[in-house]
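Taking it in order: structure first as structure tokens, then the write-up.
Omission of a single protein chain aside, the complex is shown with its protein chains in their original locations.
The block that comes next holds subunit A.
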Amino acid sequence: MVEWSENERSIISNIFSNLDYNDIGPKALVRCLIVYPWTQRYFTSFGNLYNAEAISTNPKVAAHGIKVLHGLDRALKNMDNIKATYAELSVLHSEKLHVDPDNFKLLSDCLTIVVAGKLGSAFTPEIQATFQKFLAVVVSALGKQYH
């Protein structure tokens, strides 16, 4: 089981309670689709993803970004059992959505960059380490049920 210090818990809690999901969610997914264009393969039903401009203004992308970011709330509320918390979502991503789990890391890297951009120097190395640890645990849990 993953161990979290009191300091780490409070860092994670602070980041998320000050996050504007409606801003950061879309930004993270948009960035992922632009920086790692092969990730667009999962969103053929989203319409126009032909260029960066189209992706940045696509309402379906924005909505999905918000949804995905809220998906992290589950981990927030269950820090001591993230693996079990995401079991169902892991099955979904594997059996229904057929998402290559490597993509979870790509999105998580983009989310880190977007949060870093938002917080600036307040995103200290220590905070970065804790945030990345949190995302790594979620990413691992999401990949757990693949077979």
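Things to note:
We take it that a residue touches a chain if its C-beta (ideal position, glycine included) is under 8 Å from a C-beta of that chain, and two chains touch if they have at least 3 such contacts; residues count from 1.
Criterion: contacts and distances are computed from a predicted model.
With the options "AP-3 complex subunit delta-1", "Hemoglobin embryonic subunit alpha-like", "BING4 C-terminal domain-containing protein" or "AP complex subunit sigma" in hand, the undepicted chain maps to the protein name "Hemoglobin embryonic subunit alpha-like" (source: UniProt). Touch with the chain that is not drawn comes from one residue among A:V2, A:L76, A:L119 or A:V137, which is A:L119. The residue from A:V35, A:A84 or A:L97 that touches the chain not shown here is A:V35. Residue-level contact of subunit A with the missing chain is found at 30-31, 34-35, 52, 56, 109, 112-114, 116-121, 123, 125-126, 128-129, 132.
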